[in-house]
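Note that one protein chain is taken out, while the other chains of the complex remain in position.
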Amino acid sequence: MKALELDEQIYIEGVSYPKEVELRGRISKGLVEEISRLKNEPEWMTRHRLRALEYFEKAPMPKWLTGIWSIDLDEISSYYIKPAHPKAEKWEDLPEEIRRIYEKLNLPETYAKYLAGLTTVLDSESVYTTMKDLLKDLGVIMVSMEEAVQKYPDIVKQYFGRVFPYTDHKFAALHHALWSGGVFVYVPRNVRIPYPVEAFFFIGSELEGQFEHTIVVTDENSEITFIEGCSAPRLKTFSFHDGMVELYAHQGSRLNFVTVQNWSRDIVNFNNKRGIAERNAIIEWIEGSIGSKITITYPSTILKGEYAKTNSTVVGIANGPFIKDTGSKIVHAAPYTSSRVVSKSISAKRGINIYRGMVQVNKGAKGAKSFVQCESLILDKDSKSYTYPIIHAFENDADIAHEATTARISEDQLFYLKSRGLSERESLSLMILGFIRDVFPRLPFEYVSMLTKVIQLEFSEMGGVG
Amino acid sequence: MSITDLLREGFQRHGDSPTVKHYTDWGVFKDVFEKLANGELGLERKILVEASGGVRIEGRGEISLYEQNSNLSKYHMILSNEAIVAGFHGGKGFINVKPVAEAGVNIGNLIARIDSPGTLVLKVVNNVSNGLLLLGLNINVADNVEASIIVDMEEAPGSASSINFRVGTGRGSISNLVFLVSPGRMMRMEGLIKPGDNSLVLARLTGVLNEDSRIDAVVDGLIDGLNTTLNLYSTLYLSKHSTGSVRGRGTISSKASDARLVYGFESILEEEAVAYMQPFLEVNSNRVLEARHYARNYLVTVDKLFYLATRGLSFSEAKNIVLTGLLTSLMPGELRSYCYSEIKRRMRSLPED
Partner (left out) sequence: MLEVKDLVVEVSERRVVNGVSFKVDAGELAVIMGPNGSGKSSLAYAIMGHPQYKVVSGSVIIDGVDYTSRPTHERALAGLFLGFQNPVEIPGVNLYMLLRSVLNKKMGRTDISEYVEGLEKRVRNEAILIGLKEELLERDLNMGFSGGEKKRSEILQARVIRPKYIILDEPDSGLDVDGVRSVADYIKEALYAGSSVILITHYPRVVEYVSPSKVYVMYRGRFVAEGGLELIDKINREGYRWLEAVGVESAGT
């Protein structure tokens, strides 16, 4: 019995999976050309898509993915041809669990409807429109990716596919061929956006796509905290997601990218996330993954300039027979760079948490410092945690450390809390919240309170969605 | 199947990514096996084994190879699976292993059965200059026995070897196992440690690599039963231009309960040295007392050296004492003094900064 490794295929103990991801059907050149035509794209983008499609067809299946899911390309093609029926049209159509959770979360009706996908536009009088105006005044560009391709081709060309090229692996290529939706954000020199931008509410519909492509660029000395997703449970119209986020932090700037996801439990959520940090710049990834059937995400950063820094905080919750395959990949390509990764995972009810991390310190990256800390909590005897750290040290003058522990909640701890009057479930969710508290200081207040409630509901009678 | 057939299959297993090539210099193996298939190199299907102290050679057996991590085990199986069986009956025991010929492929297997408490030193010297040493090793510690075992592998700078091992310990046993290695051109080590119920295994890999030498060690561990502890620690000192890769998969199966598993890897690099560390941990249930792992790069900083210098040690003496201390840490007393003097000798032959 073996298990997943970054460079190998495997089984997960007790269950045998096919060796490779199964791909059915195909994506035709005609479909890609049609997508481009419908979006009215300039020729360079059409050519980009077609080259990516060619690569997708030639590229081998990535060896580090187990065959635990299959992708139906014909189904994806038809998704493009005709938009799927929204899963619900009225509040009453929503699955009962979702309605109950929304009720327990006490969300204002407009937000609940927005979250549920019943409306695509938020009330125009909301506080978010004021924020939108402020951004405009600051000179920040924040538009849909499609609009950016039309309106700002020169800037877009500088970054699109440069941070995460389609040649990286097969699913990156698929993404580049079929991308649709996503946001382009550009923060001009010296502009510091004073509050976190909860993109979900500003421009949410754009981020809803199956293949959305988001680019955030911070020019010299600027600063932004960008939050995508939301912790409330969401239904999606698709079953396979292959999105991409490319970040570029110019000299001295600071880019924080926050993703919180709680999608229904039948979705395969595949992410391609990478950032490049120049001299003195900081890129921070915060990733909270609660829902979906399988989530695969390894936010990565290349520390290109001296003194560049990156922090990555990843929280993965697999509450039920689901898989969270998360991690980080950091390359120290310049001296005095530093990285810090904190990964917290919780597995329960046959859930599986996998951490894959790579830290590479290139020759010449003198004085580089890296610290990775992984903690996993396994709540019951049927759940699992696998940690696969990979360290490549090519420079002797570097300080690299990776530590990981796997723990369980002891009967003693639960007993102690129960003796103070908490029920078993309440005790459990209190300990879990304590376990993942580290993520919280980075997030805006209402975010934290919604996330806290969602987690409490997750581990109480409510359980997950879908 | 013949060697020629196998050469077509290569050495990496199906599913390995191209990166794995960097850990092991497969070219060395390919070259030797091609020459063997062409008749340009000879084949010796035996090794010289000398036993003394509490060890007696007890006959022949069949080696059990660990087949998870490369195709080398297939080559090994075709060439020879016959093993010499040595029984250790307590006290102090010594086994000296040497290749028969200085050239060609030298292959041999040793099964060591430890049935009484004591200390066993297994010394392997590889001076095969144009060829390879293929060594299969099975170490079995009997139920309720407390034993210390050191496997000391010293290779000449131009030599290469493939060592395949399996360590199994019995119920209620306590085993301290140290692999002390000085690789030559290329040492590939792959094996499995499987402790028995209610047993404790402290396994230690300590390596001193000369300039331009290379090691790729893959040490898997499996805890499958009750109340079992496996602690695997590795420290490699990498001189200029050397490469040290230590990988391993520590698994606690869902059948296990009250398991303790620690995988700790550490590398000390000189200029131009390269280290790969992959301590993988797989925990398949929560009936676990302790499961942790770490990997780190150890820096001998100016502050540490200064502290020792204020006590009268020159910087190079200070560095030496720190390195030797690190390389012999986490070992029980008797093994520590053996390793200490061996490491001192091997470090002395390394060029000064």
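Every chain is named by a letter (A and B) in the order it is written, and numbering of its residues begins at 1.
Please note the rule applied: a contact is a pair of C-beta atoms (placed from the backbone, for glycine too) under 8 Å apart; a residue touches a chain by one contact, two chains touch by 3 or more.
Keep in mind that what you see is a predicted model, and the values were worked out from it rather than measured.
The chain not displayed here makes contact, within the full complex, with B. Of the candidate positions B:Leu7, B:Val125, B:Leu226 or B:Leu308, contact with the hidden chain is made by B:Leu308. Contact residues of subunit B toward the unshown chain are 298, 301-304, 306-315, 317-318, 321-329, 340, 344.
Note that in this section only the chains that are shown with their structure count from here on.
Annotation: 40 Å between the Cα-based centres of subunit A and subunit B. Residue ranges on subunit A touching subunit B, taken from their complex, read 1-3, 5-9, 13-14, 19, 63-64, 361, 363, 376, 378-408. Taken together, the subunit B residues at the contact with subunit A in this complex read 13, 15-17, 19-20, 68, 249, 251, 253-254, 267, 269-288, 291-297, 299.
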